[in-house]
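A short write-up of the structure that comes next.
As you look at this complex, bear in mind that one protein chain is not there, while each of the others sits in place.
Letters are used for the chains, namely A and B, taken in the order the chains are written, and counting of residues starts over at 1 for each.
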Amino acid sequence: MKKSIMTTTALAALFMAGGMAAQAQEVRFMCYSDGNECEVYDDVLTRFEAENPGIDVIVDVVPYQAILENLPVQLAAGSGPDIAKVTDLGGLHEYYLDLAPYVDRDYWEASFGGTLDWYRGGAGDDGLYGLHSQLTITGAYINRTLFDQAGVDVPGADATWEDWAAASRAVAEATGTQFPMAMDRSGHRIAGPAISYGAQLFDEDGNPILVDEGFTNYVRQFVEWNQDGTMARDVWAGQGGSTYQDAAQEFVNGELVYYYSGSWQVSRFDRDIGDFFDWQVVGSPCGDGGCTGMPGGAGIVGFSQTQHPEAVAAVIDYLAQEDVYAEVTARTRNIPAHAAVAAAGVEYEDTSPQAAAALNAWAAQVPNISPIAYAYQGYAGNRAMFGITVQRVTQAIVGELTVDEAMDRAVSDLADAMAETQ
Amino acid sequence: MGKIVEFMTRTRGGGKMDWTDWLTYCYLVLGILLMFGPVIWLVLSSFKTEADLQRFPPRFLPYAQETVMVDGYEDPLPLFQITAGEYEGRTLAQLRRVGLVAQMIDPADPETRLRVDISNREPLEHLSLAVENYTGLFERFNFLRFLWNSTFITVMATVIMLLVNSMAAFALSKYKFRGRMTVLAIVIGTLMIPQTVVLVPLFLITQQLGMLNSLWGVIIPGAATPTGVFLLRQYMITIPDEILDAARMDKASEWKIFWRIILPLSAPAIAVLAILAIMWRWNDFLWPLIVLSQTENFTLQLALNSFQGELNTEWSSLLAMTVLTLLPIALVFMFLQKYIATGIASTGGK
Partner (left out) sequence: MLSILSPIMRIIEIPLQALQRRFGIQRLAWAFLLPNLVLFGLFAFLPIILNVIYALTGGDNVLLGDRPFVGMQNFQTLGACSNYLDPNTCTKDLFWRAVWNTVWFVTLQVGFMVGFALLTALVLNRDIRARGFFRGVFFFPVLLSPVVVALIWKWILQRNGVLNAGLEAMGYDSFAWLVDRGWAFTWSVFLSVWAHMGFYTLILLAGLQAIPRDVYEAALMDRASPWRSFTKITLPLLSPTLLVVLVLALIKSVQVFEEVFAFTGGGPGSATTFMIQFIYQTGFAGAPRLFGLAAAASILLALVLVLLTALQLWANRRNVDG
C-alpha cells in the first residue's frame, strides 16, 4: 500500500516536471456578460488555444459589480486578472498593458481609430491599450404600434425633444398607455440630450465643468417632465445613489411610448417583445447642440502586472482580427467599432428583420455623435461625473433640492472629486 | 380591556376556547400569511416565463400559451381564441402580426390565410411550469463545483468558528485573569463595526496573507466574528462553577473540562451559533465577490449572480436563482428548527 502511494507520487512528480517543460502560460480573462458575450469569447478563444498550444486562456465570468467595484481595488493592490472586459475605459488607464510592442500598430490604428483614445492617458499618449469590443450608442426606441393606433405621425429625424414629448403625450393619451416617455437612470444616458441642448461639459482648456447653461436647461426640462408625468417617474425617482435602473420592462410590456436607452437593448427587445408590437429605433432628438447620443460600450484590456504580456497581447490581438471581430459582433449582436467590419456590414445571426433593421439604424446614428460626446466618453473621470449627475438630478426630481441647488451641489461635488484625485 | 390583558399575561392553562384564544389564532394565521406568503409567491413566480412575469395583473399560477404544429411551418404556432368579428368562436393559429392586424390560419385548413384584428383575439393558455428558468441556470455553469465550494466554505468556516469561539468564550466566562475585561470590551467594541465598512483594509490584509483567490480567504476572516464569542459567553456564564470545581477535584485537566463538560453543556447555544454561522457563510456575497475572482473558486451565490450584466437583468433567472440559494437554508432550518428554538431561548434569556 505504502509503496503504491510512493509510486503514484513519483509519477505525479514526473508528470509535473514534464508539464513544466512545455509550461502553458495561463491567462485569466475576467469577463461579464450583458447577453452572451462571455460564452462567445470562450468559444472563440478555444480556437485560439488550439492554434497557440502554449497559451491557456481561462474566461472567468463575474457579475458586473465585480468589474465595476472590486477590480479597481484589486488592481491598485497589485492583484487581479491578466485581461478583463471593462467599461471604465479611461479610469483604469494606469493599470493597462501597452499592446503596441506586440501587435501591428498600423492595423490597429486603421481599424479602431477613434476608440483607441478612450483608453489613453491623455494627449501625447499613443499607446494601444484596449480593444473596443462592444460599441454602443444611446438613443430612443418607440412603440410604433401605439403611434399607429393613436394615429399620431412619427416625428421626423430633425424633431426636437419638445416635439417628441408632445407626440408621446398625444399617443399615450389616445391609447391609454401608462407612460409617454422614459430614460434609463444613468449619467451616461442623460449626457447625450444635455449636449443636444448645448451643454459643453468641458471648458476651453479641456477641464471638466459639467454644469453650464445648456446642461441646466436640459436638467430643468427633464425634472419638469418627470414631475408632470411626461417621463416615467419610477425610473429615476425609484432609486437612490447612483444605482442604474432601466425601463426596458415597461417598454416590453407596451406601457411606454418612447424609451431613451441604447443600442444594447435590441436583442432583448427582439426576444421579449416578439410579436407583441412593432418597435423602431429613432435615434436622438435634436436641440441647439445637435442630435447627439453618447457613444460607449465595453473594451477588452490587458493589465501591466501580468506575468505573460506577450500571451495577453496575442489573445487580444486575436480578438481584434477582422474575421474574428466580425464573427463575435454578429454572434453577440453588437455594433462594430472596427472600421473594416463596420464598412463591410455585419450579418447578424438569428435575428428577426425588425432587429436587423434596428441594429443598422443604430449604426447609421454614429455620424450624428457630437465631438463633445466623444470627449466625454473618453474622459478618465467621467464615472465620477455620471454619478454626480444621477445623484443630484434625482434629488431635484423628488424635491429634496431645487434644480438650481442641485446644480450648485453638482459643481461642488465635482470640485471635491477633482481635488481628491489630483 | 381586562380580557385583552388577561390574554397577554396568560401562560399555559387548560380550558375551552374563549374569544382570546380565537384572537390568538387569528394573530397566528395572519403571521403565517405575512411570513410565508411572500416566500410562496416568490417560488410560484420563479416558475413563470419572462412574458408571464411581466403580466399585469399577475396571476397566481404559471401559464404558457398553447401552440400547435401545422404542416408547412417549422416552428409551433401560437393558438388564439377569436372573441369577436367574422371568425368569432374559432380557434386559430397565428402566423405573424403586422401592425394592428394578425395573419392567422385554421390548423385544420392551413392553406387559407385569415386577417384578424388583434383586439379580437385572446391567447389560449394552459398551466405550465417554466422549468427552463432553472435548467437554464444549470446549463450556464458547473453547478456541482460551485455547490461544493459553497459547502466547503460553509462547513469549514462554521467548524473553525465554533471551536475557536467556544474556547474564547470559555476563557472569558470561567477564568478570572487580568485583562479579561479588556478583551471582553474589545470583543463587544468590534461588534459595533460591520464588515461592510472595513472592506478595503480587510482586503489588503487578506492579500498580504496570500489568501486571495483561495477558499481560505473567505473561511478564515469569516471565522473571526465577535457575535459568536459574545453569545457563547453569555450562555457559559450560567453554567455553575461547582461543576468545574468538582471536576478539578477529580484531577481533570482544563482542556478535558472544556471538552467533556463545558461543550456538551453548551450544546444549545452552540447549535444556535452553528445555524447562524451556516446562514451567514452561505448567504455571503460581498466578501467572496472581492476575494474570489476565478471561476473555479466561485461560490454558488457568486456563480448565480455572474450573469448579471451592466445593462440587463432578467426577473425569470433572478427569481429562479433566489429560490435555488434559498433551498439549502430551508432544509437546514427544517432539520434544526427544534434546536434553534431551545438554543436561542437559552442564550438570550440570561
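Following the convention adopted for this analysis, contacts are C-beta pairs under 8 Å (C-beta built on N, C-alpha and C of every residue); 3 or more make two chains touch, one makes a residue touch a chain.
Because the structure is a prediction, the values reported are computed rather than measured.
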Shown chains contacted by the missing chain are A, B
Of the candidates A:Ala24, A:Val73 or A:Ile209, the residue in contact with the absent chain is A:Val73
Where B:Val39, B:Val101 or B:Ile237 are the choices, the one touching the absent chain is B:Val39
Of B:Leu28, B:Ala84 or B:Val101, the residue that touches the missing chain is B:Leu28
Per the whole complex, from A:Thr46, A:Thr243 or A:Ser304 the residue touching the absent chain is A:Thr243
Missing-chain contacts on chain B, rising order, are 1-2, 5-14, 21, 24-25, 27-28, 31-32, 34-36, 38-39, 41-42, 45, 54-58, 163-165, 167-168, 170-172, 175-177, 180, 183, 186-194, 196-202, 204-206, 209, 220-221, 223-226, 229, 234, 248, 253-256, 258-259, 275, 279, 282-283, 285-286, 301, 315, 318-319, 322, 325-326, 329-330, 332-333, 337-338, 340-341, 344-350
Residues of chain A touching the missing chain are 68-69, 72-73, 76-77, 88, 91, 233-234, 237-243, 245, 253, 381, 383-384, 386-387, 391, 394-395, 397-401, 405, 409, 412, 417, 420-421
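The rule is short, and it goes like this: only the chains that are shown with their structure count from here on.
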Whole-Å distance, C-alpha centre of chain A to that of chain B, is 32
Within the complex, chain B is touched by chain A residues 28, 30, 32-35, 58-66, 68, 70-71, 73-74, 77-81, 87, 145, 148-149, 244, 246, 248-249, 252-253, 262, 264-265, 268, 272, 275, 278, 298
In the complex, the residues of chain B that touch chain A are 50-51, 54, 56, 78, 94, 96-100, 141, 200, 203-204, 207, 212-213, 289-290, 293-295, 302, 305-312, 315
